[in-house]
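With one protein chain withheld, the remaining protein chains of the complex are depicted in position.
As written, the chains take the letters A, B and C, and residue 1 is the first residue of each chain.
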Amino acid sequence: MSFNTFGKIFRFTTWGESHGPAIGCIVDGCPPNIAISQKDIQFDMNRRRPGKSKFTSQRKESDKVEILSGTFQGKTTGTPISMIIYNEDAKSRDYETIKNKFRPGHADYSYFLKYGIRDYRGGGRQSARETAARVAAGAIARVALKKLLGKRYKVTGAVIQLGLLGCKKDKWNEKEIRKNPFFCPDKEAIKLWEKYLLAVRKAGSSCGAVIELRASGIPSGLGAPIYSKLDSDLASGLMSINAVKGVNIGAGMNAAILSGEENSDEIINIKGKTKFKSNKAGGILGGISSGQEIIASFAVKPTSSILSSRETINKKGKNTKISVKGRHDPCVGIRAVPIGEAMMNCVLLDHYLLNRAQCG
Amino acid sequence: MSFNTFGKIFRFTTWGESHGPAIGCIVDGCPPNIAISQKDIQFDMNRRRPGKSKFTSQRKESDKVEILSGTFQGKTTGTPISMIIYNEDAKSRDYETIKNKFRPGHADYSYFLKYGIRDYRGGGRQSARETAARVAAGAIARVALKKLLGKRYKVTGAVIQLGLLGCKKDKWNEKEIRKNPFFCPDKEAIKLWEKYLLAVRKAGSSCGAVIELRASGIPSGLGAPIYSKLDSDLASGLMSINAVKGVNIGAGMNAAILSGEENSDEIINIKGKTKFKSNKAGGILGGISSGQEIIASFAVKPTSSILSSRETINKKGKNTKISVKGRHDPCVGIRAVPIGEAMMNCVLLDHYLLNRAQCG
Amino acid sequence: MSFNTFGKIFRFTTWGESHGPAIGCIVDGCPPNIAISQKDIQFDMNRRRPGKSKFTSQRKESDKVEILSGTFQGKTTGTPISMIIYNEDAKSRDYETIKNKFRPGHADYSYFLKYGIRDYRGGGRQSARETAARVAAGAIARVALKKLLGKRYKVTGAVIQLGLLGCKKDKWNEKEIRKNPFFCPDKEAIKLWEKYLLAVRKAGSSCGAVIELRASGIPSGLGAPIYSKLDSDLASGLMSINAVKGVNIGAGMNAAILSGEENSDEIINIKGKTKFKSNKAGGILGGISSGQEIIASFAVKPTSSILSSRETINKKGKNTKISVKGRHDPCVGIRAVPIGEAMMNCVLLDHYLLNRAQCG
Partner (left out) sequence: MSFNTFGKIFRFTTWGESHGPAIGCIVDGCPPNIAISQKDIQFDMNRRRPGKSKFTSQRKESDKVEILSGTFQGKTTGTPISMIIYNEDAKSRDYETIKNKFRPGHADYSYFLKYGIRDYRGGGRQSARETAARVAAGAIARVALKKLLGKRYKVTGAVIQLGLLGCKKDKWNEKEIRKNPFFCPDKEAIKLWEKYLLAVRKAGSSCGAVIELRASGIPSGLGAPIYSKLDSDLASGLMSINAVKGVNIGAGMNAAILSGEENSDEIINIKGKTKFKSNKAGGILGGISSGQEIIASFAVKPTSSILSSRETINKKGKNTKISVKGRHDPCVGIRAVPIGEAMMNCVLLDHYLLNRAQCG
């Protein structure tokens, strides 16, 4: 119900503005006795952190997380875990020139009409800086699920399309994802992507991306029909990420062009184990996990802050032009990978606990 | 939180199985003093009802809704509105042959693993019959919004892709949608669609569809960042519809291939009114409605019940084959149009009320 | 969040008006595979049913519950359980004379001001008839908890004070409670209570009552600090019962006059089992069950519908007088016993599931 809270049993609430003193979150409902350290969380934070390559925003944030509550002697106590991340490199002056204008594609206009007031510095609350707090929450979910489900549990995200360029998904290589600055799973695609994105950046333009998430080591039975379906909650969680415009589960939008035969994943028993001959469903049937790998993907629109001059209006409703300078990612989709993983981790832990509640 | 409840302020809870005595829903949080009649609701029910053409299931249900509470002298009282729809044409015998087998693509397997028990008759709770109850709830939302926002308020859905066949969206014609059995907005596409679907049906196969929803007459300011974004709640609502695998807002998945210039909708003032030069955002910026038309689309996978023989296992885990007879829609996507509209109506009313709560 | 829903995981939503066609509820989140029959539920319904003695309302309702969904072959399936109870003896004419007046002590006035419309027939939604639906939900909770916790699990309620008359709590006798029409636990008090209530009734007046609930066979660990404390949720649930004005946990309001020594229940180990030397806490410490018997009590105000003429105003704001005839309980507190038990059962099951979610 809460506007800034996500989840049912495992819930996190985020707070903070791009250019305020800090941002953070409270994680509530985490199981007790989970060993968790600042390092576990920082690991994911660093993967999302800006300023690491020439392909992301040059804002320099160490994004150091501090845990303020909810752990004792290195373990969760079952009480709320409060985490804080100080803003270090907020350059509010950059935003003086746009404080009375609405940037096209941004939420400046809709925030102003809704609330009658807006913190224009760096986008305030609408800034993707908020997603750092989710990544912190997601790290806790990840650690908890590793303990609850075992080491087989894993969520991996990758950029499978960068603007106009795709990659070969059958070349999916997890080690490769961790090595290149694009989270690209296909080693062969990288060189072209690099050239492409440099060109986009040089042109002062931006491009979108598609991210795919794969989760494995998950038992069947997670997800609660009808309105807490696992895919429904994933869709909600992924669509809540800044700039996301589309969400697919399994075959996703492409399911529309499949035949009934192609789409329904046949089931077989191989040496006493249930297997599926394909995974068009993305591991979810009727909103409940089937035990297969869970696969979701989402599209991130191109960064709205571009150098090109764009038409817009100002607060008084007068026509004007705008060109956004500041420090921006040419493709926000890249840094969306750890954010998508975080949301997947959180949704899965939440549903693990929900299922344990009802079904034991 | 509740598994079978959707919404925050305007909430509905559905209940019932495909082959039980009845299905229904409770609508809670509806504003008082809204004139509403059984006819208003029946109108939408009839649009979803099966058995109306050779392109949908031959199950004969009058789908007559009875209002059991929450209205007095023709008006809502602000108390819960309970509605019931009796099941009339449930042929449970059809399901005897499959009661120990898991139909591929259906939720038989995942329900059984989750709950350890399943009502196999017509799919029980996983049946798309549940969606009739949402349509009843959506009708109330529609009537309430017409009163709150005025007659300009409107939600229209259409099938824009039937299996492999598209249509021309620039030929979108609302009258046409109401006339043909496919909810197709483009008159010219119909003939081909008809032939195609008859062929699919004859082959004992099935196909998917893409449905687009357009809502107009909506003020800016609806939607509450971060985790109750309008698009996030739409995604959750649409993904909760049976067989839906993908959800787009505005440009959706295609946003990934647009440039920053193409994607950001420029804003202009024309004679004192704010206009946008395009609508890639689908009327939602930062999770908040901008006043533009709200556009969402979703993909429905092909009906899983097909005549072709498919491999599967039985309850004992033994390999076996299955061929689903029964009475099924060759394309469940068609009847998803009024269901999608219902979800859109419900989400919009809910957010109208939420926004009124916080922002007055 | 929902106005007419109670609970978090085990949730019920009630609907219906006193003089509408029916009332009912949906129970969501019940664990699957619980054997439950209509009889199990009817047993509790009959204990609440009016018209059984001269000390309760003469309205004749068989209060027969029908289960419409959520069970299959006699067991819960984990899907929503819809139950309906038809209204049989609604005499709406009785209310014609008061339809434009506000009965003092009733919610006529506040409903009208809130909603601008009210169903005056029998109080509409504000009628205590709504509580029948909770009793049905509570019966399911009771059966589920018996299965989950074993036969030791038990909730027993009794009237410990009838208007000005108390009883001896150390004479608490469960068999006696089931025998007398007052749910009085002390055999010796009954005769006087009978005379007293007949006198109250004859005078056209009414009296209040205090009900005590005792729950045993409950493990420690139920209850989730800070805002889902077991006592906090019990207080909310009991206070939501019509006409309840006060709720105590353990020593309750009397805790204020105890010394620190008297109040803190000492803990001892007797033959390997933890025992408490007293139970001032009512079995709840810091919002979490301690394993002791859980004890709560609540006060029900005297029936507001009395024969005596009372001053009031009508819908136009004019001063007038009112004397409520109809058929009313001289002490609504008596029938509140099974209702209180129902709320206790529901809160305990909900917290059992919540605790299982977080702590396994």
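Going forward, a contact is a pair of C-beta atoms (placed from the backbone, for glycine too) under 8 Å apart; a residue touches a chain by one contact, two chains touch by 3 or more.
Predicted model only: the values in this text are computed from it and were never measured.
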| item | value |
| --- | --- |
| Touching residue (missing chain; options C:Gly78, C:Gly163, C:Pro185 or C:Gly340) | C:Gly163 |
| Listed residues C:Ser18, C:Thr77 or C:Gln126, member touching the removed chain | C:Gln126 |
| Those residues of chain B which, in the complete complex, touch the missing chain | 1, 9, 29-32, 78-79, 225, 353-354, 356-360 |
| Touching residues (missing chain, whole complex) on chain C | 1-6, 8, 14, 102-107, 109-111, 113-116, 125-126, 130, 161, 163-164, 200, 205-210, 220-221, 223-229, 231-240, 242, 245-269, 272, 274, 277, 280-282, 284-291, 299-306, 308, 310-313, 317-319, 333, 355, 358-359 |
| Where the unshown chain meets chain A, residue by residue | 1-5, 8-9, 11, 13-17, 20-24, 26, 28-29, 32-33, 68-70, 72, 75, 77-82, 84, 114-119, 124-125 |
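Just so we're on the same page, only the chains that are shown with their structure count from here on.
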| item | value |
| --- | --- |
| Farthest chain relative to chain C (centres taken as mean CA coordinates) | A |
| Euclidean distance of C-alpha centroids - chain B vs chain C, Å | 39 |
| For chain A paired with chain B, centre-to-centre distance based on mean C-alpha positions, whole Å | 26 |
| Chain centre separation (chain A, chain C; CA means) in Å | 45 |
| Numbers and ranges of chain A residues touching at least 2 other chains | 1, 225, 358-359 |
